[in-house]
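Of the protein chains in this complex, all but one are displayed in their positions.
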Amino acid sequence: MRPEPLVEAPPGHIEGTAARLLEISDLEVIAQTPREAVKLLRGVELWLDNNRLGVVGESGSGKSMTAAAILGLLPPGIRPTKGSIRFAGRELLGLPESEMQSIRGRQISIVYQNAVTSLNPLTSVGDQIARVCRAHTGVSRSESWTRAVEMLASLGIADATHRARDYPHQFSGGMAQRVAIGAALICGPKLLIADEPTTGLDATIQVQVLDVITESVRRTGAALLLISHDLGVIQATTDSVVVLYAGLVMEIGRTQDVISSPLNPYTQGLVRSLTPKNDGTIEYIPGRVPEPHTIGDQCPFASRCPLASERCRVEKPLLRELRPGQWVACHNV
Amino acid sequence: MQADIVSVAQLPPELPPVRPLGQVGQLWSYRRQFFNGYWLVLGVFVLVALLAPVLAPYDPVRSDLAHQLLPPSWQHWFGTDIYGMDIYSRILWATRTDFTIALIGVLIAVAVGVPLGALSGYLGGFADDALSRLSEMIQAIPLFLFALMVFAALGNSSRVLVGVVALVNAPIFLKLTRSVVLPLRGADFIAAARCAGLSPIQVVIRHILPNALAPVSSQFSISCAYAIQITAGLSFLGFGVPIPYPEWGSMIQEGASRIIYGEWWTSVFPGLAVLIAVLGFGGVGRQIHKMYAS
Partner (left out) sequence: MNQLRSLAAPAARWSLFVARRLGSAGIALLGVTILVFVVTHLLADPVYLLIGQRGTPAMINSMRHSLGYDQPLWVQYLRYLGALLHGDFGTSRFTFQPVAGEIAQRFPATFELSVSAMILGLLWTVPLGVISATRPGGLVDRISQAIVEFGVAIPSFWLGLLLVFFLYYKLKIAPAPIGQLDLQIDAPPHVTGLIVVDSILAGDTIALTSALSHLLLPALTLSLTSCPPILQLTRNTMIQVLRSDFIRGARALGLPLRTIYWRYALQNTLLPVTTMTAMTFGYLLGGTVLVETVFSWPGIGLYAVQSMQRADYDPILGVVLLASTIYILVYLAADLAALFIDPRVRDAS
């Protein structure tokens, strides 16, 4: 199904200028159940050039779904119905599988949350990285192995020549994530997506892995799209951030701006919950995230928003640039 | 080759079904889901077994050498065998034989296997090890050879056949019950019951075994399917039910030598009966499993 063209151009975009590295406009993704179609992403907008963009939101906000949509790896029964995903000027939605295959791993790569299970348990890590290399370039077996070992070494894996022959289960969580990053970056992609790369790891290991990510992305000159529910992680590693709630972008802006002075009520609630109050309690947002099928064409946060008005319950807010470099989707700010 | 194989974090939750008539409506949809052709097939067989004397047009054991080996016709729907007996009638009567042997055999297996399995799971330790080893040993011996051995030791009769069926299925029920009981051993509600003064046996019977009811029922049906295959196979080899007593397996054996002459009806029809009965029991067993799995 051919995605419909944009109705409203994202702010700052002028036809004819150099295309951004990644540009998602009005992306809608639905899940087709036997009874009805449920919207999971209801008009996501984001863009990124050669920088580090964070995507933050609670579980169910659609962060991983967005990543899957970019790579064309949506689960069965889930498909995009509207909007566009442009990568280096090229429309990704609707591309045939064969072309997507040449983009994945080569132009856009991804690392997932649990690295050990994301790797084939029955072949050595070196072999797996080398295989990715060979799949996209025509190098020989030995050359690809050498590059794999070099990559592992550059990611901080000691004794890489021997460790390359080891199997994924022989690596700890943090080390395995380095392997995954190695496989993702071996072909020098322009964009690395990291989907909750540190969730589930020990705090000290988390810091290490984030360092490895930022360092290797800087070294290879790739852009980074970091997905996390942890605002702390986002703060430490990204330049800009996108705040997602129930499949809709609530706010986009520079990370330090959004965190220090959030404009969208949801973001404000999120940021407030980061720091405990003076008496030690945490101020959480009352209510719960609504089920996707209960949200119609409205602002999904209306049920919990302190500023909610009638308009919020019937009309979806669009992103507006309220301050230079900070876009907010809200009717009431 | 298309396989969409990404598992992404959140898929939308199951939407609640529409229930126009409340409980009645639920039962109706339940029925469509779980009660299907397999139950019907089994029901037909049970009816046939009960009504065989009424339904069978001919005497199943009366030989009539004037009408040997007649192909299927209006007088003899399934034809006649080498002794001139009507195959259709014999198949109907054989339903009784096969089903009786299978049901009794499996019932004995349950009566032996379930308590032993509960014991094994609850007591643990040496008893558990010993019983598990015993089950393994019985299951290490290939089925038909084991049966031959038992017939050699105990003689060739239908009682021994029932015993073989029971003996082969008992370890299955033992393992099944054990696997239900074992994880519950340390459960809180068990400790509470013990504190309330219930003896171990009462605890097992009242609180643990009900959990085994569902898997055991499912396995019961599947074991009956297995039992019919064993019965038919052993009778085919000449063990268990004496000729000319109608039994599907021995009927197949009677007709086996005629196949190469093209006289197929003597073996094909009894075999079909076995196949359909086994399919029926197997299907019902799976349906029961689906019922309690949801």
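Miscellaneous remarks
Note that the chains take the letters A and B in the order they are written out, and that residue 1 is the start of every chain.
Throughout what follows, a residue touches a chain if its C-beta (ideal position, glycine included) is under 8 Å from a C-beta of that chain, and two chains touch if they have at least 3 such contacts.
Given the structure is predicted, the values throughout are model-derived calculations rather than measurements.
Contacts of the undisplayed chain with the visible chains, over the whole complex, involve A, B. Annotation: of B:L50, B:L65 or B:M137, B:M137 touches the absent chain (contact as defined above). Set against the missing chain, the residues A:T33, A:S118 or A:T220 yield one that touches it, A:S118. The residue touching the chain not shown here, chosen from A:A19, A:L73 or A:A153, is A:L73. Mapped onto subunit B, the footprint of the missing chain covers residues 1-3, 5-7, 133-134, 136-138, 140-146, 148-154, 225, 229, 232-233, 236-239, 249, 252, 255-256, 259-262, 264, 267-268, 271, 274-275, 278-279, 282-283. The missing chain lies against subunit A, touching residues 71, 73, 101-106, 109-110, 112, 114, 117-124, 131-132, 135-136, 165-167, 169-170, 180, 183-184.
The rule is simple: only the chains that are shown with their structure count from here on.
Centroids of subunit A and subunit B (each the mean of its C-alpha atoms) stand 54 Å apart.
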